[in-house]
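Shown here: the complex without one of its protein chains, the others still in place.
Lettered A, B and C in written order, each chain numbered from 1.
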Amino acid sequence: GGGTDTAAPKKLRFALIPKSLDIPVFNYANAGAQRTGKELGVEVVYRGPDTADPLKQKEVLESFITQKVDGIAISVTNAEFLKSTIDRAVDAGIPVVTWDSDAPTSKRIAFYGVDDFRAGQIMGDEAGKLLNGKGTVAFITSLGANNLQNRLDGAKDSLKKFPGISVVETYDIKEDSVRCAELIATGTQRYPNLGAWISVGGWPVFTQRALDPVKPEKTKFISFDTVEAGPALLRSGKVQVLLGQKYFGWGSESIKLLNDIVHGKMPSAKIIDSGVDIVTPANLDEYLALFKKMESGG
Amino acid sequence: MASELAFRDVSRSFGAVKALDGVTFSVAEGEIHALIGENGAGKSTLLKILAGIVQPERGQLFWRGEPLVCSSPRQALERGIGMVYQEMLAFPNLTVAGNIFAGREITKTGGRLDERAMHARTKALLDELHIPVSPDTPMEQLPAALSQLVQVARALAFDCKVLVLDEPTTSLTDVEVDHLFREVRALKARGMTVLFVSHRIPEVFRLCDRITVMRDGKYAGTFDRETTTPDTVVRAMVGRTPPPRLTPAGSAHVQAPVRLEVRGLGKRGRFSDVSLAVRKGEVVALFGLVGSGRSDVLEAIFGTRPADTGTVEVDGAAVRLNSARAAAQAGLSLVPEDRQRQGLCFALSQRDNIAIPRAEKIGAARVNRLEETSVCDAQRQGLNIKTPSLDSTPDTLSGGNQQKVVAAKWLATSPKVLLLDEPTKGVDVGAKFEIHGIIRREVDAGMACLMVSSDLPEVLALADRILVMREGRLQGELAGATATDDAVMRLATHEATA
Amino acid sequence: MKPIWRAREFSTILILALEVLFFTWYLWPAGGGAHPFLNLDNFLLVLKYSSIYGIAAVGAAIVIIAGLIDLAPGAIIGLTSVVTGYFFVEAGWSLPAAMIAGLLVGVLAGGVSAFLVVKIGLPPFIATLGVMGIWRGVGFIVTEARFYDLSSKLPQDWHVAGVSVDWAGPIIMVALALGFHWLMRTFQWGRAVFAVGGNETAALFSGIRVGRVKTLVYIIAGLLASVSGVVLAVVQGQGKADLATGYELDIIASAVVGGASLTGGRGSVLGAVLGALIFGVLRNALPQIPGATFYDRMIVGVVVIVIVVMDQMLVKRSRA
Partner (left out) sequence: MKPIWRAREFSTILILALEVLFFTWYLWPAGGGAHPFLNLDNFLLVLKYSSIYGIAAVGAAIVIIAGLIDLAPGAIIGLTSVVTGYFFVEAGWSLPAAMIAGLLVGVLAGGVSAFLVVKIGLPPFIATLGVMGIWRGVGFIVTEARFYDLSSKLPQDWHVAGVSVDWAGPIIMVALALGFHWLMRTFQWGRAVFAVGGNETAALFSGIRVGRVKTLVYIIAGLLASVSGVVLAVVQGQGKADLATGYELDIIASAVVGGASLTGGRGSVLGAVLGALIFGVLRNALPQIPGATFYDRMIVGVVVIVIVVMDQMLVKRSRA
């Protein structure tokens, strides 16, 4: 077919696949990718399933393989599920990198992002510090998503270091931010003296309202993601720690990686740790300034 | 006489209503036995017990001296009891052949349908009954009367020992009835026992060997056709001498203003060039055989099955042809033919059913319960609706009483022009006269009425003029002395005028 | 007038009461102390979150009574929150203006469903399924999968006329339920809805403007869904296209648990709100049972069935 026609200087076409189109932070990845794409003179196609459904994501991935794009950057909803398909893409000569969420056992060439288990451990450590090693913790997650499960496992793992801390409950909000607000309220009813909440996803900081029932003098709050209402909540003292990821980097770094690979330059390591931003009231202004710079394309 | 089928002390009540109260009688093998009684007398309930749909609370059934227990319709069918129900029970999504054989399909090995055999058998059956329908026609396309006939055909399609026909003739004219009776007699000749319910007394006398009368859920006597008279039977049925029939006012209305004027109404493939006028104070009947297009014309006037061409005027003002609402507002009301599909809302109370058209007509925003109660109670009394409470839903009523509720719905609206399609279908003799009286009264007060009825005696008794239709065309008009049985039937069937 | 225990809603109330009693008993604090379930704050909580479903369920009940179905309310709630958020946050409109814009979404959306069902004659299920996709899609196109944070522009701990905005949802829900109950029971229009649902052909012959009734029913349902969406946007402080994803089934379930029959002609607006509360109590109480996380889906499923079975037994008895 003409897709691999090398005679003409054809514009390269890379696919950027998020877990789902309805998760807000992935838009920053898209923004970063599009910007980098423009700089490098390549086309970036942003496509994903409309909900975080592994099967639908696999369908999109396979569709890009049959379209014979020049490279695929994917945030994997379900690693084992996509492994064979990723392998097939690589075997067919389409380089695949993963970002945000990895498929470590696959033949993907590289992963850019934070190790979810590690990120979870960080959250556990922060909670331990905030609670001075004793008290109760409740988790907020959405059952079924592997990366959230890994974060949860990570956090629980590091909480083991604090024998004085007990986990009272793990709440399943079923990817519904309204349900998240309801559960925070209900959980506060049930455990009025709760030491800390740990949310392994960004749902609680989509709005300032969700944390209304939480009394900061009693209960600490740690959440993933730094979006929208997060900074305001940090400032008002409702939230103590936010974990920011390299949202723009997900897109821009992945596209750079793909471009290098296509041009014969293999990445230095299989896993490129982006690191996380641990945002607290102390470093908030600094973080926001940086974020703004990224957003405006600096 | 060998008593084949015996009911002994059968009782059944629904809540406070005693539908059957110690009914005991027997039916001889190979006879055609009529069951008559006023609306709500308990006929259908008794037959449903026989068919395994309703269980008796007390009493027993016997078949050739053995106790007969039917706890489900399937069991009854297996015991050789076939039944045509008063209420329409068609499968709208299946073809005519599919309907006839539903549940008892002719199959080849392994349960595969033998479509060809069923088609052929259906065709033969329809021909025997002179039903002008193709076996492949979807049931939903058939008018009410043909659908009723198909269901009768369905019961005739199988060899059963006892055939139960619950008011199979309500929307048939004598012509179709004759075809049906011929078949029933043939079955009788083959030894089948037939139970037959009808409110048309002449018909009963024409067909049946013996007549059992029921009154208020009780057995009121069995009469030999040979030795009794219609009057005796009717007296046993109502418990008193029935009121005399009305005589039509004749053609004294020629000077009265025209209320309904229909010009050149036509619908492709259905009917054409229908022009008629109904004057104030006049009852005009539209008569014709089943499928001749009468219901089509009425519905075209009312706008529920719009015509292609023609105009309709009420009191000189043109009426839009494609909207029931516009027709209603112009002062037209249609009492539809099919009470289950078009007439009643079974989720609502009888009271609401009766009150709704009236409320829509007067444009009431609020529901005025007090006023409606008095209106509904008046209708209930006037039509003698036999119901424990108007607050119950219509499905608790007997068929005839349901029909009375349908009639009440539109009588309560006092329209300018009343269109009636089989208004007294399944209604007992007494109530029929009551309804005729009400129609007469309204008409005398200035209404005009266009009526379709397959019941020729009713047409002759009530109509000032009779328009006869055949194959979608008006064949002629009869009034006064010229309107006789023979003359009407000749126009409806005669070939020479074509 | 029927005695109260004959009313269709009675069995639903009874079930709700039993449910509350059960959880009061089950969650009784072992060592004394405050009851985590039986307290005023918690009841407000139940009401607040139930109202999102309950308001829309009023519309769903009317739709179902009319013999129709509406799969769009979840999507309409989402889009309304987006539109309200857009005008309030992005376009800088005043809050009331933005709210009105949000409500118009519902009216428009209901109008589109009505057009497809009444004028084009599509089956309601598939028409509103398509419409659901469209409104969700429009929400995504407007937001490009971002969201509007209204909360930062609204006062913290906001009180209107001395009442916390948290009460807005419950108050609106109860007012709408009573209002529509009254409308459905004492007005000819309400009876027409029952008639259309009970037997459309008979309604047509009775002179009821079937098309108009259906149109209005869908518009009301759309409007109520967007009331729910506006409440969500304002009280919860976010406008997001995927809010209320999948709620259509919960909303219909509320109406059905409250006595609406999907074959049409039967149902109750009050019952629908009670149904929403029955689910709301479940959503509130189950997470209070330690370790129920993995079990709650199953429990909700079992409870739905138990409730409907109980309801059936109660209603049968009261009819007999």
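The rule is short, and it goes like this: a residue touches a chain if its C-beta (ideal position, glycine included) is under 8 Å from a C-beta of that chain, and two chains touch if they have at least 3 such contacts.
Computed from a prediction, not measured in an experiment: that's the story for all the values here.
Here one chain is not drawn; of C:Glu19, C:Asp70, C:Asp166 or C:Asp296, the residue touching it is C:Asp296.
For the chain left out of this panel, the touching residue among A:Arg35, A:Lys68, A:Arg118 or A:Lys218 is A:Lys68. In the complete assembly, the contact with the undisplayed chain comes from B:Arg74, out of B:Arg74, B:Arg185 or B:Arg441.
Within subunit B, the residues in touch with the undisplayed chain are 51, 53, 73-74, 77-78, 83, 85, 89-94, 98, 102-105, 107, 110-113. Residues of subunit C in contact with the chain left out of this view: 71, 116, 120-123, 125-127, 129-138, 140-141, 144-145, 246, 249, 252-253, 256-257, 261-262, 294-305, 308-309, 312. Counting over the whole complex, subunit A has residues 1-3, 5, 21, 45-47, 50-51, 53-56, 58-60, 62-64, 66-68, 78, 80-81, 83-84, 87, 143-144, 146, 149, 172 touching the chain that is not drawn.
As a working rule, only the chains that are shown with their structure count from here on.
Shown here, the protein chains touch in a chain-like sequence that does not close on itself. Centres computed as Cα averages put subunit A at a distance of 72 Å from subunit B. Annotation: 33 Å between the Cα-based centres of subunit A and subunit C. With centres defined as mean CA coordinates, subunit C is found 45 Å away from subunit B.
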